[in-house]
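Input: a single structure, listed below in structure tokens.
Shown here: the complex without one of its protein chains, the others still in place.
Note that the chains take the letters A and B in the order they are written out, and that residue 1 is the start of every chain.
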Amino acid sequence: MLERVISFDPAAYSLETIQRAAYRYIDKFSIGFNVKEASIDCILQFDKEVDDLDGVIQDFRKEVLDQHLRARIAKETESIRHLILAHAFSRTGLV
Amino acid sequence: MLKLGGKVIRIEVAGGATEVPKGDRTLVVISTNPRLPRSLRERSAYLVRAGVTEIPSGFGHYLQIGEAAKIDFGELENWQRVTSLSDDFSYLEDGDIIRLNSARGEIRVLYRKSSPHNTIMVTEQCQHYCLMCSQPPKEVDDSWLLDEANELIRIMPRGTGELGFSGGEPTLFGERFLETLRLTKALHPGTSIHILSNGRLFADRRFAADYAQIRHPDMMVGIPIYSDDPATHDYVVQAKGAFDETLRGILNLKEFGQKVECKRPAVPPGSREVSVL
Partner (left out) sequence: MSKFLPPESFAATGAYDLLPFNFTRLEGDSYLATNMVGESLIVDRSTLDDLVNKRLAPSHPSYTDARAKHLIAEKGDKASAELLALKTRTRYQRLQNFTNLHMFVTTLRCDHSCQYCQVSRQSEDKGAFDMTLEMADKSLDMVFRSPSKAVKIEFQGGEPLLNFDLIRYIVSKAKVRAAAEGRDLEIVIATTLSLATTEILEYCRDNHILLSVSLDGPSDLHNKNRPRPGKDSYQRFVANLQAAREIVGYDRVSALMTTTLASLPRVREIVDEYVGLGFEGIFLRALSPYGFAVKTRVYAAYDTEQWLKFYKDGLQYIIELNQAGIPFREYYTTLILQKMFTCADPGFVDLMNPAGIGIAAVVFNYDGSVYASDESRMLAEMKDQTFRLGSVLENTYEEIFLNEKLLSTLEESFTLSAPMCSECAFEPFCGADPVFSHAVYGDVVGRKPASDFCKRNMAIFRHLIQLMREDREVEALFRRWSALC
């Protein structure tokens, strides 16, 4: 089994953000975390079929950045999102 | 004036067969599209204009205008044909439909895609013998014309705006003519229909009712009335009792909620003018 460890700065990225990003790679690697004060270490164990490890890791890093942005949007727009949904479904009685 | 019918220069069958099948009347849809999908080629005639050198393969029929274009017979299969036409027919376009009579070496243009008013003549027979008729009726069994009309309707391009039926008197075929109208409605639901008729058959309530039963959303009968004086009208159409029957026909059509358009064509000199009906 191929294993790699990559690290993120906990000041910049939350564990949840990294976990969310990792979900998309379910079919490529499994992941374990080692959360320390100065870094979050991710232990990636790759499935056998994956050959371009570096490519996947690079993609994964981009995905973490993306998740970070998503979290920001989600946090900022949570209330308006609920407002919109409540308004939209107000007469259907289903939600 | 476009030349709609006439002789072809030559019809040849590929594969060296010199004998052209006799009595062979075929309708073909003209294509000028070299990229037509294969599945449509066999049924279409590719129009080769003078000067064209690239000729797409696989069409059932090739039409060449004049002698300029030369088709290499070596490349063609047995069932493919080549017809040479004179320059008079260089106006033909993609989607037009022609009838080729190989036994007689004749061509007739039946449908023009770019024309908003295509009319099919379904018979040359009529109960009238109008003084000024441009194509005096003939008493021959020409029901093949109605069969051909059906054939034309089957291959006519979808999206045709309007289609006319004329004669002679198209309703003389009775139920068979109604079948043709039903066919048109089924295959071309968006096409309006215009029928040029003397209206006499509609005096038969059953027939008028069956006609109404087609429930076409946009179908109209155009009926010429030459005078409000029955005697004058009957004289013009050379048929006694015609006026009365036509009027009853119109009343029946109206009663069944059908669209009727009464036309008042110019009458020959000496007859009384039409006043308000």
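Here is the rule we go by: a residue touches a chain if its C-beta (ideal position, glycine included) is under 8 Å from a C-beta of that chain, and two chains touch if they have at least 3 such contacts.
Quick caveat: nothing in here was measured; it's all calculated off a predicted structure.
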{"item": "Residue touching the undisplayed chain, where the options are B:I9, B:L40, B:C133 or B:L178", "value": "B:L40"}
{"item": "Positions on chain B contacted by the hidden chain, ascending", "value": "33, 35-40, 154, 158, 183, 185-189"}
{"item": "Hidden partner chain, residues of chain A it touches", "value": "20, 23-27, 62, 66, 69-70, 72-74, 76-77, 80-81, 83-85, 87-89, 92, 94"}
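Here, only the chains that are shown with their structure count from here on.
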{"item": "Distance from the mean Cα position of chain B to that of chain A, given in whole angstrom", "value": "70"}
